[in-house]
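Here's the structure, in structure tokens; my notes come after.
Yeah, one chain of the complex is gone here, protein chain that is, but the others are all in their spots.
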Amino acid sequence: MITSENISLYYNNTEILSDLSLHINAHESLAIIGPSGCGKTSLLHIFAGLIKPTSGSIFVNHTPLLKPRRTTALISQHYSLLPWKTVFENICLPLHIQKVKRSAFDARTKATLTMLGLNHVKSKYPTELSGGEQQRVAIARALVQTPDLLLFDEAFSSLDAITRDRLQSELKHLHQSTKTTMIFVTHDIEEALYLGERILVMSTQPGTVFKTFVNPSYHNPDAKMSQGFHQLSNQLRQTLNEVMHDAN
Amino acid sequence: MITSENISLYYNNTEILSDLSLHINAHESLAIIGPSGCGKTSLLHIFAGLIKPTSGSIFVNHTPLLKPRRTTALISQHYSLLPWKTVFENICLPLHIQKVKRSAFDARTKATLTMLGLNHVKSKYPTELSGGEQQRVAIARALVQTPDLLLFDEAFSSLDAITRDRLQSELKHLHQSTKTTMIFVTHDIEEALYLGERILVMSTQPGTVFKTFVNPSYHNPDAKMSQGFHQLSNQLRQTLNEVMHDAN
Amino acid sequence: MRINSLKFSTLYALLIVTVCWYVIHLLLNTPTVPDPLLTFSRLVNLLTDDLLLHLLSSLGRIVVATSIALILGITVGLMIGLSQFFNTYLSPIVFVLFPLPKIAFLPILMLLFGLGNQSKIILVALIIVFQIIITVKDSVMNLKKEYFLSIKTMGATRIELFKHIIFPSILPSLFTALRLSIGTSISVLFFAENYATTFGIGYFIMDSWIRIDYIDMYAGIVAISLLGLGLFLLIQLIEQRYLPWVQLEKGTQQSFLD
Amino acid sequence: MRINSLKFSTLYALLIVTVCWYVIHLLLNTPTVPDPLLTFSRLVNLLTDDLLLHLLSSLGRIVVATSIALILGITVGLMIGLSQFFNTYLSPIVFVLFPLPKIAFLPILMLLFGLGNQSKIILVALIIVFQIIITVKDSVMNLKKEYFLSIKTMGATRIELFKHIIFPSILPSLFTALRLSIGTSISVLFFAENYATTFGIGYFIMDSWIRIDYIDMYAGIVAISLLGLGLFLLIQLIEQRYLPWVQLEKGTQQSFLD
Partner (left out) sequence: EDSTSPEDAPNEVVSLKLGLMPAVDALPVFIAINEGLFEDLNVSVDVELFTNANNRQTALQTNEIDGALTDLVAFLNNWHNGFETQIVTSTDGSFSFLVNDQFNPEEPVSLGIMEVSVTNYLADTFIAPNYTLEKTYIPEIPTRLEMLAQNQLDMALIPEPVASIGERNGLTKAVSVTDEEGESVQAIVFTKTAIEENEVAIKRFVAGYNEAIELINADTDLALDTLIEELDVPPEIKPFVTLPSYQPARLPSRNYMEKITAWVEDIQGITIDQNIDAYFADFVE
């Protein structure tokens, strides 16, 4: 689905991403972990077509990515909800823009609101929400669409353990049923292992691919309990440690 | 240090906190967990003197809390960095306000910047930072002061596992050496167990004290490995589950 | 502030202003500051006479001129604020034209558009359009990029970007600009309604002034101010009705410093 | 835009405007739109004569009036915007006074402050102070509560809140207000410099007009516009120098729509 070839990115002459090459298959679910500030968000923005790499090229479905695609959904790290729209309006926004019919509309938003436990706040404005509620609105806004590429930028960081577990398993189901390509940026190693078929560890700034791991326990229904899970978990933690010690 | 007596809080006639009574000892370290939207942030804001409870009373050091105290430091969930100040200026702000002398000043900010790994971004503006960097600036800004009460509102949610571990242990040291009263709101049960001498589980909206646990493994140096740690961890998760099922 | 408290605060302010006026009247003891009570009773008389007509014709000019200026000003302001191309090639021209004293061009306007209503309305519009351009441009320039993130990935067209992001986020400034425009257009009317018309509140006041009939003059001033105040309150109500989120961002505390 | 590109774009705009002017001159063929080239050469002559003095005395009046209006306007705007008390008791009065056509109070100003510089400066200040109050008040009202969170817990005093939060966050709007004020004060000078002075560009233009000397009149208009433009560019440079963060919030992309 996505192919990046030797992309690099500069902000004011600082190299943020360096010579990053990566191929993501259609229907794949990829988790990305890496030190804070290594360029994960920047990479997702490149995948979304929001920023252009300084050099290198990026293809989505074999065509060069020149501007945002209608079928990509991004849940940004800062939620980026519109303060002038209520929760409901924020969530409906992509449907409006994609000119989905009113009839199809209502059922979909209702289901999404319920799934994310947002029914009681749906007519509030974003500034009236708690952090976790805001984050769930951002997730809801991405999920009402029927995107072929879902980009999650630390989308569960403000959720309590129970809600997070529930959402993770809903998303896994969604991935397995719809085969939407999903990329999860996360700091939670267990989350990466639960959600990612493949796990990419990025190096410190300038960020690039440090190592990728295939996750054998992904298709295991009791993943979190398994032996392999714990092993890979420790391996990932160790890799992260390496990455960060290399830097110092 | 803090005593709240039957406080409740309303936003537009919705009860957010209900009849919450709690005593926090001086030098204590308390972790608060609870479902998203249950009122944790609101409670911290009450402790900080930023909002007044609709009813009930709140005392800090036996005097009623009427306005923010100079010696409380809050790391807010949304960082609330000032976009018109560089990282360095943001961090120095409390020192400026507390009229700390220039000489004492430099050593302290330098140490804090290094501790949080922010040296390379110190002359950037907040909008130029990654999410995790912003969060670390907010932490740094709280730590340069010498507060007697530190309030953390999901202060590690955007940090990678390694950085988070390091900071957690630094804070534990800090707590043990300075005896500063600390309150951690967090969604990470392990974090709560590592940092909290006592752990408070809040109920769903309207939030109140559901249960408190004393954490026997707090003073254990290898806390995370211990038997008690895993037991309590499971217990907490179960309590959270209860809380949320009660609600449905 | 809801409607009732608006009503109350307006009455309160009118009272205070009247008292101050009365005190100044007593202190200065000059015909240039007439007795407010005499003025009000004169105002009532005049309203049943033809003052209402003067007011209405001015109101019409203000409304038409403001509408034209809004449409033009928002368009140009957005063009400059949103596109590097127009910012490079259009904004310097706006900057050069803005400080021009437009009032000096009334003769040319009268040449081009005749002595009638057109030239007056165009003069007013010409003056306030620049205020609106500058306000819109500046507020678009201060737009935050984060709002654009998600909506862009939804594949929003320019029109949708405008509708869902740009327009709502400049609305608060636009209301400010609208308030300022009303103030300005009232002042400009003084000048414009002096020509080739015997209708308009500007004409009425100037005419009373030259006849040094200060009571009439002040009655006219009170009338136009009440009209302006009415427009203000209208804007305020619309704002409260349609921009609840601004109030929310500000927080529930009414006073930042308390 | 750095200084060089500012220079370039200004020259470009002046050129465009001059060309348009020339075309209008040819089309209308009336003395009220004189030949721009004649006007420029006249301007050069006049500058070595006493036009510079006219310009300087007007500049002085603008600077003094704007300073007074800024100090007063920011103070009152902040009071209303920040405190519920003043919002309740002061803002209705501002709203009642704002639509008053201040020009009509020239008689009182003459009475109180004489025919000299004072009454002229006060008239200008009186008109723009309301624009500044409204802008400051509106932009303070739109302040976000989140900025107050941490700093309040640091135990900041009111002055510190002002210095670290309120002032920086209203600065962008303040620059907008300043730009608008300059435009307005230039227009008001036409009225104010109409009596009892023989210095000031407003007087110069009016005097040329009365003498039907359109070339002189336009030379004066060009001069005051250049002065206004200079002030604008100055504001722009200051803004770019001291508000880098506004640019950053906007994002690195220069054009939102491209």
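Each chain carries a letter (A, B, C and D) given by its place in the written order, and its residues are counted from 1.
FYI, contacts are C-beta pairs under 8 Å (C-beta built on N, C-alpha and C of every residue); 3 or more make two chains touch, one makes a residue touch a chain.
For clarity, every value in this text was computed on a predicted model and none was experimentally measured.
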Inset, instruction - Give the labels of the shown chains that the missing chain contacts, considering the complete complex. - result: C, D
Legend entry - Listed residues D:T18, D:T32 or D:Q84, member touching the removed chain: D:T32
Inset, instruction - From the listed residues C:T75, C:N194 or C:Q236, report the one that touches the chain absent from this view. - result: C:N194
Inset, instruction - Would you indicate which residue among C:M206, C:I224 or C:L248 is in contact with the undisplayed chain? - result: C:M206
Legend entry - Contact set of subunit C toward the excluded chain (per top definition): 30-32, 106-107, 110-111, 114-115, 194-198, 206-207, 209-214
Legend entry - Missing-partner contacts on subunit D, residue numbers: 30-32, 106-107, 110-111, 114-115, 194-196, 198, 206-207, 209-213
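Convention: only the chains that are shown with their structure count from here on.
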Legend entry - Chain pair, most C-beta pairs within the contact cut-off: C-D
Inset, instruction - Using mean C-alpha positions as chain centres, tell me how far subunit A is from subunit C in Å, no decimals. - result: 48
Legend entry - Euclidean distance of C-alpha centroids - subunit A vs subunit B, Å: 27
Legend entry - Junction residues of subunit D - those touching two or more other chains: 249
Inset, instruction - Indicate the residues of subunit A shared as contacts by at least two other chains. - result: 11, 78, 128
Legend entry - subunit A-facing residues of subunit B, complex: 11, 33-37, 39-41, 77-78, 121, 128-133, 135-136, 154, 157-164, 187-189, 237, 240-241, 244
Inset, instruction - Spell out the part of subunit D that touches subunit B in their complex, as residue ranges. - result: 146-147, 149-157, 160, 164-165, 168-169, 171, 243-245, 248-249
Inset, instruction - Within their complex, state which residues of subunit A touch subunit C. - result: 45, 48-50, 68-76, 78, 80, 82-85, 93-94, 96-98, 125, 127-128, 138, 141-142, 145, 151
